[in-house]
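My structure is below; once you've seen it, I'll send some questions.
For this depiction, one protein chain was excluded, whereas all remaining protein chains were kept in their positions.
Let's turn to chain A:
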Amino acid sequence: MKKKQKIALTVSAVIALALGVVPAAGAMHIMEGYLPVAYCIAWGVICIPFLVAGWFSIKKTLTGHRKSITILAMTGAFIFVLSSLKIPSVTGSCSHMTGTGLGAILFGATAVSILGIIVLIFQAILLAHGGLTTLGANTFSMAIAGPLVSLGIYKLSKVLKINKHVGIFLAAALGDLFTYCVTSVQLALAYPSAQGGVATSAVKFLAVFAPTQVPLAVIEGLLTVVIIFGLETYAKNELTEIGFLKVG
């Protein structure tokens, strides 16, 4: 039995260790003050319905299944950890993961918007990472668009009868990648290229973000599967309650 605890310990230790080897550097959300005011407001407004839906979705889950609050806390913590780990990538620059795929798969995409915005506010205020003015845009890319894609891919892989864990891997990894695609498009919309307009500009931003992000997306997918393994082993009741595992 002790070995099982050791696994839990090892997982947390590995995550902590990974932090130690990562060189500190800036990262990737849209920087404070880098979006024109109109865009800041527009993205913020777009986020509001998702956040409201998320609030109600979380409330509903928690009133229905009181116990699942521990799992919810854990998915939130997962986002906290993953979005704080800046990992070196093949392009010679660092970026970090989003960690939102797990929450989207377990609690639905809108619920994650609440968890995501908490992390983004934390980073914007304390870390000068991302920003309060760009909070709307960053929330949309990381806590809304990414999770929506994750959930979509997870559901699709279910329909296509792909192995569940492979599906989860794809969902988390592609959701992570999509977050950066959205970020690129957001920047491109605000800074269309003089020749070629938004599309050219988007390709330019993508060229910066995407190659860095691909390996990280793979890591995020793998870590999400690891956490799911852990939960499936130790929290069957909760997962069944929130409808992730089928009864029986």
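Definition applied: a residue touches a chain if its C-beta (ideal position, glycine included) is under 8 Å from a C-beta of that chain, and two chains touch if they have at least 3 such contacts; residues count from 1.
What we mean here is this: contacts and distances are computed from a predicted model.
For the chain that is left out, the UniProt protein name among "Molecular chaperone DnaJ", "Carbon monoxide dehydrogenase subunit G", "ABC transporter ATP-binding protein" or "Cobalt transport protein CbiN" is "Cobalt transport protein CbiN". Touch with the chain that is not drawn comes from one residue among A:Ile41, A:Ile125 or A:Leu156, which is A:Ile125. Residue A:Ala77 is the one among A:Ala77, A:Leu156 or A:Ala199 that touches the chain not shown. Of the residues in chain A, those that touch the hidden partner chain are 1-5, 7-12, 14-16, 18-19, 21-34, 37, 70-71, 73-74, 76-95, 119, 122-128, 131-133, 187, 191-194, 201, 204-205, 208-209, 212-213, 215, 218-219, 222-223, 225-226, 229-236, 239-240, 245.
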